[in-house]
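A short write-up of the structure that comes next.
Removed: one protein chain of the complex. Kept in place: all other protein chains.
The block that comes next holds chain A.
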Amino acid sequence: MSSHFTFFPDEHKPIEGDTTKMNMMQAINNAMDITLKTDSSAVLFGEDVAFGGVFRCALGLQEKYGNDRVFNTPLCEQGIAGFGIGLATAGATAIAEIQFADYIFPAFDQLVNEAAKCRYRSGGQFDCGGLTVRAPCGAVGHGGLYHSQSPEAFFSHAPGLKVVVPRGPISAKGLLLSCLKERDPCVFLEPKILYRAAAEEVPTASYEIPLGKAQVLKEGDAATLIGWGTQVHVLLEVAQTAQETLGISCEVIDLMSILPWDEETVCNSVKKTGRCLVAHEAPLTSGFGAELAATVQSECFLHLEAPVARVTGWDAPFPHVFEPFYLPDKMRCLSALEKLIHY
């Protein structure tokens, strides 16, 4: 299958020490393995998780930790989320897998109305911070309407939740371990096309990548390109091509945390470059790019050389036959970048 992006492995190692070659599926498996080993309250559950889940992220964990800690749930997302919230409220580290992010919507009420508001409405007496909900998201080449969506913006509108999207094996392991330790409920969205896309040398030991912090993956001065998940790789390639064909150097930022997001890193970069392009797979209207654009224009107004550009999916359902036309691919981003530069 030809995909719409080229994978750029991480060059930077988050910690010193031994590494193992892992793809993102293995890195996520490894993070959960570490947590199940070191945190006796940790449990992992979801549809077909006992034999690894459809993407095999939980592979081998039931054999290792027993079926009272790693188990299948019935097919009932609202129940899975509610059950996880209860379990976490009682003090456990609850790792709930929702089979596809497209199927998280039956659980939306539980996450938005129960998980997000738990701490606040009890005056700080109760919380479900031990809950992390993992779900595979994003385009995969041929997923059609219900195996492709990117729902991060929906959850970004629910104060009390943390929303995180990794871009590859190293970031997935570190960010997931942070979510599992985090004392607030987290929604961890895993771009499913990356599970097996490519491998990185992932540190074998436990490490955390802080939530709420973006990473500058490439420095530059002509424009700031911001994305998360798979889109980061599209943008890295755009920056490379722009260097070669336009002779400009772009700064590329992986936002990683959607809620809360790293305003400081983003705004410092845009103040330096004067130009900002945000790209995401989800539709344009009320996509998370809207939030970035609004903040950038208010915080960096006097530094901006051009309006903030957004390159996104269309305001249409995710299509069955038109995926290549739908995605904010390299060519669309590049063309928006050229406009941004020549504004």
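The working rule: a contact is a pair of C-beta atoms (placed from the backbone, for glycine too) under 8 Å apart; a residue touches a chain by one contact, two chains touch by 3 or more; residues count from 1.
Simple rule for what comes next: contacts and distances are computed from a predicted model.
Undergrad: Quick one: the chain not pictured, UniProt calls it what, "DNA-directed RNA polymerase subunit", "Bardet-Biedl syndrome 1", "non-specific serine/threonine protein kinase" or "Pyruvate dehydrogenase E1 component subunit alpha"?
TA: "Pyruvate dehydrogenase E1 component subunit alpha"
Undergrad: In the whole complex, not just what's shown, which of A:D10, A:D48, A:E201 or A:D221 touches the removed chain?
TA: Considering the complete complex, A:D48 is the one touching the chain left out.
Undergrad: Which is it among A:T38, A:S122, A:T245 or A:S335 that touches the chain not included here?
TA: Candidates A:T38, A:S122, A:T245 or A:S335; residue touching the omitted chain: A:S335.
Undergrad: Which of these touches the unseen chain: A:V202, A:V270 or A:V311?
TA: Candidates A:V202, A:V270 or A:V311; residue touching the omitted chain: A:V311.
Undergrad: Touching the absent chain: which residues on chain A qualify?
TA: With respect to the unshown chain, the touching residues of chain A are 47-48, 50-51, 54, 72, 74-76, 78-79, 102-103, 105-106, 141-147, 283-285, 309-317, 319-322, 325-326, 328, 331-332, 335-336, 339.
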